[in-house]
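Every protein chain but one is kept in place in this view of the complex.
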Amino acid sequence: MDGQSLPRNPLAYPPASPRRSLPFSSSRPPLHSSLLPYPDEVFIFLAPTAHPLRCLALWFPAAQPSAAPTYSRQRVAPPLLPSGYCGLVSSLRRLGWRPAAYCSSPPSRLRISLSHRRALVGSATGKRMVGLSEGEKRFIRGGIAQDLRTDGRQRLHYRPISVETGVIPQANGSARVRLGATDVIVSIKAELGKPHPLQPDKGKVAIFIDCSPTAAPMFEGRGGEELSTELSFALQRCLLGGRSGAGAGIDLSSLLIVEGKVCWDLYIDGLVVSSDGNLLDALAAAIKVALSNAGIPKVTVNLGASPNGQPDVDVSDEEFLQFDTSGVPVVVTLTKVGKHYIVDATSEEESQMSSAVSISVNRHGHICGLTKRGGAGLDPSVILDMISVAKHVGEQLMSLLDSEIAAAEASAEDQ
Amino acid sequence: MATNPSTYALSQSSDSKQRLQQRRGLFQETEWTRSDGRNFHQCRPAFLRTGAANAASGSAYAEFGATKVIVSVFGPRESKKAMMYSGTGRLNCNVSYTTFSTPVRGQGSDHKEYSSLLHKALEGAIILETFPKTTVDVFALVLESGGGDLPVIITCASLALADAGIMMYDLVASVSVSCFGRNLVIDPTSEEEACQDGTLMITCMPARNEVTQLTLTGEWTTAKINEAMELCLDACSKLAEIMRSCLKEAASGSS
Amino acid sequence: MAAGGGEGEDELVTPGELLGDSSGLIAGTGAYVAPNGRSIRASLAGIRCITPAQPDAADQRSTVEVVGHKAQGAVPQPGSVVIARVTKVMARMASADIMCVESKAVREKFTGIIRQQDVRATEIDKVDMYLSFHPGDIVRALVLSLGDARAYYLSTAKNELGVVSAQSIAGATMVPISWTEMQCPLTGQVEKRKVAKVD
Partner (left out) sequence: MEYLDSLTGFRLDGRRPNDMRQIRGEIGVVAKADGSALFEMGNTKVIAAVYGPREVQNKSQQVNNQALVRCEYSMANFSTGDRARRPKGDRRSTEISLVIRQTMETCILTHLMPRSQIDIFVQVLQADGGTRSACINAATLALADAGVPMCDIVTSCSAGYLSSTPLLDLNYIEDSAGGPDVTVGILAKMDKVTLLQMDAKLPIDIFENVMQLAIEGCKAIAQYIRGVLLENTKQLECCRGV
């Protein structure tokens, strides 16, 4: 599912356009209108495929300023081109540049419409983000300020999310969540273990996150270690609640078999396959879906065998009892860029973040965990404002995930 | 100004485990006094001193009740070879526990995330542009863990940075609060931390009234978060007063 | 919020304290303008001193500075003059350990390199590094730029920059006789260096 929610545009290059972006970064000129003082006429040309520069915008003082701003996107024959510029345009044509748009006396704040810009920008950002140029950084900040981000979303709008369950047959429960280009897999394994001496009446849950080098070359060897531990602790803080177990998203006492002697040890393993920002939300959603897909085998205990030693437990591998995931919270990360904050930031937008707050919200609207990462200080009132926004967005995400889980279970039944 | 600590920490020996279960039941009722006699909204007496280690560019020693921490700051000095070029300065934090700091010997290793949390708390307050391409190293050592370790480490580290002459937007004060059912208990000891329902830790720049770090676990409603934040912010400003007087006394003492 | 306290001259401030308003004051070293653009706050712990603006200066506002009692360790900045000891001399550059920055000693050494084209201002392509520096020489140099991840870029392309003191093979401190030669007082042997004109 390509998740291409934007209108298909005849001109648009697909995102997977010219396969090999050249080694040096394909920087594209910033089309942010605030740079254009008085744009009378704008001709936009698309580069020939192999050219490093993806597109070229030529500004002309219009021969005679036409009253109504005309804006055409089909194949353009510049009708009223000032004489001096005909030579330039025709020579561009010979070099393989194809005119893509013409706009005469555009409004002062020229913001080329999204679907079209996707044609310009879509293929222009190239695969590897080899450091953003100053123009691109301003382009991103400007977009967020106008509630119109580079890939067409509003500030509080998620990328297309796709969920699969049961991707790892050998695990008790597993899920794969794709959030735009971010792709994570979570697997849940239950093994028999001994409860913690301080909390004999509860099972144990351990969360380990691993950043695979396939996501980014810097995760090679021990490179991904620091980010992995940070993600693991943030998730533990959001899902396991206070030390006494109150407010835990996962009901630990349901993991108990024999108090003080035998319980289930739940190992939650996350793997980041491809990272394009917003890893924490994707992982939390994947954990929630994996838990709903998890089946803990039924257990029969015969205590009579050895009263003091380990009671022998036989695990039946037919009937499984489903996990109750209603209490599991979802994590919403609000990233502050400039004066506004956005949801589900891509890695480019995350590079522009001044601070980020990850808030985990459960079904009753209570906050089960909160982590403010990122440097710049925030006014306390802004944080409270963010919490209310996160609760509102959290509900939408929660309902979206529930429908995905239901759909996945339905498809699992009929297989 | 610096009162010597009067509280004692309940040792965690094995026979006290039953007392811990019994005490956990006790915490649930509404009115009870805390083990060291403080009321809910009273912090432990804070003892702060700068210039604790003369080998470092700047250092500080902090004692909050039973929690004793010493922080030394080195730098700004040359970054390690492997580092990439960076236009602004770099902060490198490391928190370590002595083996005898925790009641059960050797438990210090399960606070591995404190180093990155300390880094996130301080990076918002330091003006990194004033020492480009170099690194400031902050090494925190917990001599005794009496509960609420991270807030004490952050407060003491910010004092050490000021003592080292590193340019900062503001001092950084940090306070944590634990919640038991309905009531909020400020500046918890390790014994209270062991059976808390949830905790909220705020790190803020008191003069500019900005929060640089906030972590929260357990189940909270927005109203309770608001109340806890008010409590912590005003505790931070009181703590900042003590830090400023300690710095001024050190400055007037030595010059 | 901690107010700035009395107006007195030697008034102690700590980082974050309000020093004044940006309409009446300019932030000097040790102070900064808060992001809301109006208030000036201290960024160091130390004594606040206000120096009135020179009468002819365009901006009549006086500047506020905070003089730290324990100043931050010196850091080489582009444009600062440093004293360094040459550690290695190669065909195209010499590497040196920066020991003090503008009369303030650094706590730990910083690495700097003097490239062939930065040794002197004249005929820069015919410079022979081995005739300009020797390992162990004390050099006064100007920091050209922050350089790369490993070292700062230094330059000795001025008369008052270059070798300040050098040891001869015989072990005595040599005496400069011209801007390219130094002589050993014991053996009278002349060695080639890029000598700094020290008055």
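What to note about this one:
Going in written order, the chains are labelled A, B and C, and every chain counts its residues from 1.
Here is the rule we go by: a residue touches a chain if its C-beta (ideal position, glycine included) is under 8 Å from a C-beta of that chain, and two chains touch if they have at least 3 such contacts.
Since this is a predicted model, take the numbers as computed values, not measurements.
Among the displayed chains, contact with the absent chain in the complete complex occurs for A. One of A:Lys189, A:Lys204 or A:His340 touches the chain omitted from the figure, and that residue is A:Lys189.
Considering the whole complex, the residue from A:Thr150, A:Gln236 or A:Ser275 that touches the absent chain is A:Ser275. The chain omitted from view is touched by exactly one of A:Ala181, A:Val299, A:Val313 or A:Leu400, namely A:Ala181.
Hidden from this view is one chain, which touches chain A at 13-14, 16-20, 23, 49, 127-129, 167-171, 174, 181, 183, 185, 187, 189, 191, 208, 210, 212-217, 220-222, 267, 269, 271, 273-276, 347.
As a working rule, only the chains that are shown with their structure count from here on.
Chain contacts here run in a simple line, from one end chain through to the other with no loop closing. If you average the Cα atoms of chain A and of chain C, the two centres end up 47 Å apart. Each chain gets one centre point, the mean of its Cα atoms, and the points for chain B and chain C are 37 Å apart. In chain A, no residue touches at least two other chains.
Residue ranges of chain B in contact with chain C, taken from their complex: 57-58, 74-79, 81, 83-85, 87, 127, 130-134, 162-171, 205-209, 237, 240-241, 243-244, 247-248, 251-252, 254-255. For chain B in complex with chain A, the residues that touch the partner chain are 17, 20, 24, 112-113, 116, 120, 123-125, 169, 179, 193-199, 204-205, 208-222, 225-226, 229, 233. Those residues of chain A lying in contact with chain B across their complex are 197-198, 226, 229-230, 233, 237-238, 240-244, 246-247, 355, 357, 362, 365-380, 383-384, 387-388, 391.
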